Each structure stands twice: as C-alpha cells, then as structure tokens.
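Inspection log for the structure reproduced underneath, given as structure tokens.
The full complex has more chains than appear here; those shown keep their coordinates.
Every chain is named by a letter (A, B and C) in the order it is written, and numbering of its residues begins at 1.
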C-alpha cells in the first residue's frame, strides 16, 4: 500500500465517475460560461464597455466554478462505505484526499482556465489583459480547489453541508483571491502578487491533504 | 394523420419515393439560391457586398427555428403516444437543427463585424439564438448520456418540449427589446419589405435548405428503423443478453 | 396500530413479461390473489423478483401481459394499483438526518393517518429510539422503522422485497406476524425473499427461474 498508488487509483476512479455522472467533467465549464452569459445580461452593454471589469468578472466566475459541488467531494465515499474499506485496508487518507482534489481540479478548473480568454473577450476585455488572467488562473486554481477541499472534508459528515464549507473555506480563499485580483488589476505578470499567489498554491497543496485526512478520520469515528 | 404513417412498412415505402426528389430539390435549391445571390443580385446600396451573407444567413436562421419546431412536435408525438417513428425523426432532426443554428450564428457573427463593428453583441435575438443552440446541445446530451435508450428518448422529448418556449421569444425578441438586429422584413403583417430581386434567391435557397433537411431526416429515420429492427431480431435470436448467447429463454414455473 | 381501514382488493397477473435494459428478465408470469392471500416469490439472484414487484407496483413498465385489481363485486380493472400499495424495497428510504419519529410523522401525514405513532414504534420494538437521529440506528433498527412505515401506510396491497434482511430472529418472526395480521384483515401481500419467510395464512409460492 503506497501513497502514490492510492493517489493514482483514486484519481483514475474519480475522473471516471465525474465523466459518467452526466458529464460532471464539463460542469465547471458550463457553470462558468453560464455565469459569463448571465453577467453580460445582468450588467448590460453600457457598463460592460468599461473594460477593466471584464477580467475581474472572469476571475470571480472561475473561483466560484471551482467551489461548485465541492461540498459533495467526500460525501459519497463517506456515505456509501468506501472510506471505511479504504481506511481499514490501510490506504493513506491523505493520498485519497489529494487524488480526489486533483480529480476535482481536472473536472472543474482546468477547462475553465482554458476557456477564460474566450470568456474575457466575450465580456469585452482588452487583449493585453488575457495573458495575466490565464496565468493567474493556472497558478492560483489549485489553491482554490485544495483550500475548498479542506472545507469540504471538515463539513463532510452527516451534519455538515454547504454552510460549513462556505464559512470554513471563505477565509482561506480570500488571500489567493486578493493576490489574483491584484495580478489582474496590474495587468502585468511581473508583480509581487503573482509570487504571493504561487505561495498560496504551494501552501494549499501541502496543507490540504493533511488537514483533509485528519477531518475525515474524525467523521468516520 | 400520423397514425397512418405509424406503420413502419408504409413509412419505408413512402420514404423510398420521397428521398430522391428531395435530394435533387435540396441540392439544386441551395446551388441556385447561393449562385443567384452571389452573382445575379445587385450589391446592397447601404451594405455593399457584405449583404450577400444574407443568402446563407437568413435561410439558416429560418431553418434553425423550423427544425426546432419540427423537433418539438415530433417529441410531443413520441412522448404522448410512445411513437417509435416520431422519436426516430426527432433524433435525426436535432443535429441538423444544431448545424443550421451554428451556421446562422457563425454567418451572423461574420456579418456583424462589418455592420455593427463587433462580432458579438449581447442582444436579445442573438442571445436567444445562442440559447437555442444550447437547447439542441442539451437535447443531444440527454440522448447520449442516458444509456438506456427508451429512457433517454423520453427525457430528451421532455427537454425538447420545454425548450419550445424559446421559439416565440426568438420571434418576438426584436419587438420586445430594442435591438441592433433587423426586425422581420419578409414574414410580417403588411407584406414583404425586401426588393424582389433579392427576395427570390433568398426564397429559393430557403426552399433548398428545407428539402435538404427533409432528405437527411428521412434517410436517417430509415436507417434508424432498420437498426432497431435488427437489434430486435438479434435479441429474439439469442433470447436474451447478447453477451451470453448460451441463455435460453428465461422460463417461469409455478412452485 | 389503528385497525386496518382499507377496501379489500383482489390482484391478478396474466402472462406478465418484463424487459430491463433491453433484455428479457421474465416471461409468462401469472398468479391470482384474493383478499387474505399472500404470494412468496423465490428465485436466484437476478431471477427478477424485484423487477416483478416493481411491475406489480406500476413502478416499472412491463412489455407483455396485464396486472389487474378488483374490488369485491366489481370488474377487473387494468390500471396499476397505484394508491393502494405499500412498498418496501431493498432500500429503507429513511432520511438519516431526521429523527426516527420525524421520519414516521412524514408518512403519517402523507397518508393522513393520525394513529398514535408511539404505539406503532413500540409494536416494532424501537420506541426507545424515537428521538434518535435515524442515521444512528443499527441496520436492523432501520429495517424495523421501515416495518413501522408499512403499518402507518395502511394499504390493502403489501409488496415486500426481502422484509427480513438485517432483522434478528425475533424481529423476523414479528414481521411474519404483522404480515399475517394484514392478511387476516383482508389484505394481500407479495413477498420476495431468500429466507424461509412464512406468515401463517393462505400462502402460495412462485419460483422465478433465471436461466444462466
């Protein structure tokens, strides 16, 4: 039973279920595009013309898309007994958590990152803002998913639910969000904000699996 | 009326007769309509040659709505009367409709750049057209994602019927919201407002599109019916799971 | 439990056939049950017991034959018996975050049954857990709660899928006794089981045979 093997097996399985569950893999992307569509309507042409808001909206949409149905990340495995079996057989909980988070990132955030320039253009962004937008999404994305996963794990029990996820991950999401928004507002890659964003992501990647494992173990008891 | 064609035999016979003329009519109509539009008609006095986009765009836009109406009616029939043929027709119409919609969106966007200075504006007609494109995609997604064919058909039929709400929105959106897009000028109360030299190629092209649509739908329904017949026969021959040909007919005995 | 207050029904099936996922599951199933009679379905895993119960309940469409019910002295009617059926499937259908009592209250409201719920809970032996979260019950305690729901539903036709699963010997016997009481009150029951469930009363058996 090694860490990497468990990680890969969980990643493969969760990618499979996401694909099966009626295209869960596209869910993030569709929400994202819907958001952009609705935003375009709701805001109206006059305001939209004011360029700077476009990348900010795209950034916001992407972050929200990454949190979509994140509260169910661990629920199914907990309720159908899979986690019991995995744990009893000695599989590493942090490998499981990491595998699930990466699968979620692949399903919800990777497509969004790719679609972001298109979305920004649809909202009337200036071409030169596209690169900072995409780079900050690519770098910051994992932070949102992994911090979000921590909230999901803490709230996964029968009594958890969306409220907890939001309350718990809200504060965690704020720093990367601020840094990312900073990058976008600056409109260039060479800002301290980008480094801080990268630091947030690294921190999330390291911390999240450990915290998730601890939280899940409590739920199982 | 459709109960008369409910019989697959009768349908197959009719289809055999209809397919060749529809094919010819469709191809000819499109060629003549486009040709006349591109070479015979004068350039628009306001829009110049860009106006020639019209001969592709307008019939595609019309046909996308027409296809949706067809899809919705076929879905209604297949849902309420559990009608095999109507379901096959709906299944065939969806990708065609999606293609027409895409064509209208694409040509519209290309046309928009010279006319309005932007490929895309968030205006009611354009958006409802985009929404219709999503509806087609949704319909096809339901059919693809749900593995059980009968169930997929019924769910997709509901989707199509619900989406029909969108049709009047497209039609009237330009009147409801002030829009950059042209209001209806061909089909409107009080007669057509387009010069006849531009109108006739447009109508010929539209006729061509329609025949083309009818042709492809008929052909696909034919093959779909064949496919279902073969699947039925296969099941009857193997008497159960195809993967377990050794299965005899499941039997039941009173204990 | 409030005394049974339903109109007794007869139930029959003729040459019933059913496909699932495009493959035939069973063919030519016929039976007939008068008020007070029960039918036990037996058969291997995958023989089609659950499918047959679903067809009788009208939950799954059948492809051949008919299911009919009739009130005493009336004609056989082809409609599925919806509205006269109490269903107990493989799944318990409890909301795990609600208390035991709240789960039962829901069904009592649906069926406009103002029976005393404490009595019913006592009858199936879980009154001590009435205020506990349903998710905290043991498997057998959950199954007992499902049994309590059957009593609350108070319908003439019982369709039970492995009613004794997870039940201890005492509870299994209790569920036989409750079924038997239901039959005496003029009810009908169709029961799929792998154990030797045998409620006292007029009981026949049907063996579904899966080929394979």
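Rule of thumb we're sticking to: contacts are C-beta pairs under 8 Å (C-beta built on N, C-alpha and C of every residue); 3 or more make two chains touch, one makes a residue touch a chain.
This is a predicted model, so every value here is computed, not measured.
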| item | value |
| --- | --- |
| Formula of the whole complex, where the shown chains each stand for all their copies | A x2, B x1, C x2 |
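Heads up, the rule we're going with is that only the chains that are shown with their structure count from here on.
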| item | value |
| --- | --- |
| Which two chains share the largest set of C-beta contact pairs | B-C |
| Farthest chain (mean CA position) relative to subunit B | C |
| Separation of subunit B from subunit C, taking each centre as the mean of its C-alpha atoms, in whole Å | 47 |
| Inter-centroid spacing, subunit C versus subunit A (mean Cα positions, whole Å) | 45 |
| Geometric centre distance via CA averages, subunit B-subunit A, whole Å | 38 |
| Where subunit B touches two or more other chains, by residue | none |
| In subunit A, residues with contacts to at least two other chains | none |
